[in-house]
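Structure record follows, encoded as structure tokens.
Left out: one protein chain. Kept in place: all the others.
Here is chain A:
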Amino acid sequence: MADFTLKTGTDGVAVITWDCPGKSMNVMSFEGLAELDACIDEVLSDDSIKGAVITSGKDSFAGGMDLNILASLRDAIEGDPAKGVFEGVMRMHGILRKIERAGMDAKSHKGGKPIVAALPGTAMGIGYELPLACHRIFAAETKAKIGLPEIMVGLFPGAGGTTRLVRKLGAMAAAPYLLEGKTLAPAKAKAAGLVDEVVAPGELLAKAKDWVLNASDADLLKPWDAKGYKMPGGAPYTPAGFPTFMGAAVMVHGKTKGVYPAARALLSAVYEGALVSFDEALKIEARWFTKIVLDPTSGAMIRSLFLNKGALEKGAVRPEGVEDQRVRKVGVLGAGMMGAGIALVSAMAGIEVVLIDARQEAADKGKAYAESYMDKGISRGKATAQKKEATLALITATTDYAALEGCDLVIEAVFEDPGVKAEVTAKAEVVLGEDAIFATNTSTLPISDLAKASARPGQFIGIHFFSPVEKMNLVEIIRGRETGDRAVAKALDYVRQIRKTPIVVNDARFFYANRCILPYINEGIRMVGEGVAPWMVEHSAELLGFPVGPLQLTDEVSIDLGVKIAKATKAAMGEAYPDADVDDVVFWLADQGRMGRKAGAGFYAYDDKGKRQGIWPGLVEKFPLAEDQPELVQVQHRLMMAQVLEAVRALEEGVLTDIREGDVGAILGWGFAPWSGGPFSWLDMIGAGKAVEICDRLEAAHGPRFAAPKLLREMAEAGERFYTRFDPARAA
């Protein structure tokens, strides 16, 4: 069965239907392109065909390019990958350009056949680039998404989307769609100039055909092919365009911190393309696109942020043979910030929720959180009154444990105290059915210890949410020593229901995410104690692509939490506790009453409105700047290795069992340099040999916490990579 089929009606309008067999949404493959090409040739060569409508057999138009193909492109082409990619992209340009020119005369621009796109729904990536090459874009009035999200996975629109959208809208107006991957629903897309017509879904094909039958030669001619075309907003060397292009470079540079090559390449393609004819601009776009496809960061980003994230969401690590564990009714114990968030996301997924707290006011307050969240959504046009009503109707706020009856999953989010947790576990289990799974949302306490309070430890599991629950997309599922497969499947199915990304790890101190992020934060703070300029620490982290530096992060999560964790860790580790020098800084700040952002005072100073200012001058008075300041790369190696080595140790110790989870979890859980694809992808990028070299140097200068783990040393000697040694596809 073909992806594209052509059928010509009695009116002489050919309908080219895109309908990839066996897929819920169309994606473009090499085969599909060839079929599309053949359809277009038929339209242009058959005199009885007046024009064509390209549409979809599904309720959406297309989701984009098949990224599996793109990811493999680099490795698939032997000899000269650049040549292979470039020529492949140019062939694609040739097909789309053929649609755009539609057989019209090169000089008079007459005699072309109208070809329009009719989008029944979502059209993204090449699913929008193809319509851009058509003469008119009709979209059905739906809530679908239209746009070019390539930048989100380390690419940019490379099938003419960059060149066409800039020529259509101007560089400034096109920027949000190209540089941020912003997508719009059809009505807004029309207002923004992304589509031409928005029509009722039932009239889509008729209106599109009607346009084909009535189009004149002039209707088919693209502005950029007409004589005297001027780019909206101005080309680079015009009075209006110059500041735009100068500003764009500055803003992209400042925002991406130089670690996202796709954004830079995109901007170069836009700039260089704006200075030449349309056909030359396509070649330029193809050259920069080729460079990005071949860049290791795009491969790593596609792998982690698209392919592997998707695989984990679809149950890549779900225990085999366990039947559907979808949750029907969930109990949430503790209506604090975490509990309220868990109740909210569960109800939004249509799951009935029993939200319990010791006091009715607290339980009500937890439910009120959902209400205010939905209100905010309504005021922003992202939710409706009906949705709010339906969501709130699903949440029962109570103090009565009896209400848990019928819950197939309970998640406790009470105070981080083993005693309190044991008490609520016992109270809940009395009411719960035999099959129910009990989960704890602890972030610090070992699951296997907490499971002792359970009468059925095989049904006891950790489901660790990140704060704020409704925003953070990672959920860490922790298998205790006795946790059974059904509990894991339950947790995974639940996470899928609430549309988050799961990783499954084994039980060890701080599990995976917190285990890695704490050494990162500590290393930053330790440097402050050593007299490294605090802003140098922060800038170094930002230049690695971390959203915030370790000091700002500490301010955000609060200094007292840091003190609490440090004290607990120290108590647990005793003599072996390695972070006394970190505590010197953190405890001192706490003594000064500087508890972080919430206190309006921390590592940073804050103004009266709570807006963060510079580093608090008192910090460098207490910890004076050392005479010799380290180089950027030295600071960066410390910050990077502190967390990356922890990830390797987690793998070595079996806490992590799948490097995909290590990479995806790092990016979603604590914002680990997304450009790198995650800690394991980063290590593969620099190579284990180089990593060991860095470790040896750091260990000599800063102590054993940087000692290269045995696994890494082994891999360095064997010249191995994580994604070959731990190939998830092979392991599965």
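Operating definition for what follows: contacts are C-beta pairs under 8 Å (C-beta built on N, C-alpha and C of every residue); 3 or more make two chains touch, one makes a residue touch a chain; residues count from 1.
The rule is short, and it goes like this: contacts and distances are computed from a predicted model.
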Record-based protein name (UniProt) of the chain missing from this complex, from "Response regulator receiver domain-containing protein", "ABC transporter ATP-binding protein", "Sigma-70 family RNA polymerase sigma factor" or "Acetyl-CoA acetyltransferase": "Acetyl-CoA acetyltransferase"
Listed residues A:30, A:229 or A:535, member touching the removed chain: A:535
Listed residues A:86, A:177, A:211 or A:245, member touching the removed chain: A:245
Of A:267, A:316 or A:330, the one touching the omitted chain in the full complex: A:267
Selected from A:79, A:228 or A:254 as touching the chain missing from the view: A:254
Residues of chain A in contact with the chain not shown: 236-237, 242, 245-255, 257-258, 264, 267-268, 270-272, 533, 535-536, 539-540, 543, 614-615, 629, 632
